[in-house]
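Missing here is one protein chain; the remaining ones are kept as they sit in the complex.
Moving on, here comes chain A:
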């Protein structure tokens, strides 16, 4: 397991006590005197025009302060500057026109003195509409697919296109992933408070306080310094809080209109329409190999949906370009605009979607070749990145395959499907690989060493749950040797030194590097002060500060990667192993054991790292077995938009999860040698389950989730 020498102190979650005792405060729990409550009125049509909004009854209802809509909203400076200007991301301008693009799009917001009164008054607002024909059915609209504008998602070709068609052994298969909804426990919303005509403070639920600050500033044409964003705790994001949603702008507009703080917390069903989802995806994979199992061609085509009013794109086919050694690879990715709210990255985002297809196809090919799936992957192992023709900064996957295979008991697997039984249940083993870009961005941090022996660190980072603070405290502890109990890391405040949003598994690497650099700078500064004031260079910082009569010493630094980022391909890797039991009569699939192996450099914070992998496995279980957002295309409305009918895994679905780390430092990526690991925890997981189900039953399920009806079909 992990190398103890690499680690000085394994610590509990620094905010764990606050979270379990309820002391941690989430955005909706903040109370500003005079706070009023906003409730959105959703459109009941899917496409068309609003011909009227009858708000008279609502306005007369007790406690109602305003019914805000496109008919009466105050000027929003960033809206009036021409087409999409001023509003990043081409975000839908809320309450801007009479245009309806998806069912549930807010047509108005009721603001009242209590939440209950606002809820009631919202039911009194009646919209009238001129309906237009709409499209929500992804499969029926595949022909309307368009290439994304983003050059990173352009078609890719290495060698010959569709080379698999000439191979001795060929696999050609299609895979479907339904729409999924993030569904964190915490509902989305915002508390908006205009301090003055051009100065605002918000308590938000965001994965990036700086990004939220930027969007609000540009939408309302305010200087950045006039927008204060607080988001210390986030009750789960899974990607849905990686952007500012129009609903947040709606609350800020309403706050301006009523000239009072407005708190908006949307409902669970609105979480399905207004706060993003993982897009429906259809994928075709073609694999070709020679008789010995050497891949000769990979073709990976993917389609995902987006909204009609905004393009959302993600990296679905990237893994196919570099994961395996094939001289010929071609990929395409297209998006299909539909009358739905715009999607957003979700848990392992597009890479997880793509890995389901590629890693299922790899299993299908191994089966066709009558090869062990691990042996097949090792046969096509890449020591260099074949897409960018450069070395990996580090890759220890061969070792990882061994570690995981041993833990799951891979030797008990029979390569012939349907032959392993436990009573009446069929037993199967499956595995798959996951990979995600290991990035290091640009971030700043401030460190203050105080004469009372404590260290305070600040950065405008976020913590959506992985344990950012815990990781940062451990990094600082390793550099400075100060006990973790005397180190505090503050985040979630836009006035702190800049940090990027928490997404793409980059926070530990990016912000951690800034913390590491700041701590090293502090160390050097203390050493310099020590020698200058006649103390030994290794004197304790408390003594140095006292000697100099200083209450504290402070350093703020920016930190970013350098040339190494051009020289090496940097990826984090994972391997997922599962054992499943399938009831051939009822079609029930039970995942009975999980082993997830992480190859993500050095593990800085073992406890929270393990939790990440466990959480990823649970999310992967949901993707594999239970999660699906169902729409009735006659109405353009979701029919399972609640926690009873949208099935996230419950405890009874989750077996023992064993987490193993290779735990070898990456020599290049950052001072810690640590690579990100949030996404790899989930990427590939669903394929491992589908592969295990095939091994158990001989049935290849290519449409997720694998519900009992599909086993019986």
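Everything below uses one rule, namely that a residue touches a chain if its C-beta (ideal position, glycine included) is under 8 Å from a C-beta of that chain, and two chains touch if they have at least 3 such contacts; residues count from 1.
By definition in this document, contacts and distances are computed from a predicted model.
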Complex minus one chain; that chain's UniProt name from "Ribonucleoside-diphosphate reductase", "Iron transporter", "Xanthine dehydrogenase YagS FAD-binding subunit" or "Electron transfer flavoprotein subunit beta" is "Xanthine dehydrogenase YagS FAD-binding subunit"
Touching the hidden chain, out of A:20, A:75 or A:639, is A:639
By the document's definition of touch, the residue of A:57, A:588 or A:614 touching the omitted chain is A:588
Per the touch rule stated above, chain A touches the missing chain via residues 44, 62, 116-117, 120, 123, 424, 583, 585-588, 590, 625-626, 630, 632, 634-635, 637, 639-640, 642, 644-645, 647, 649-653, 705, 707-709, 712-713
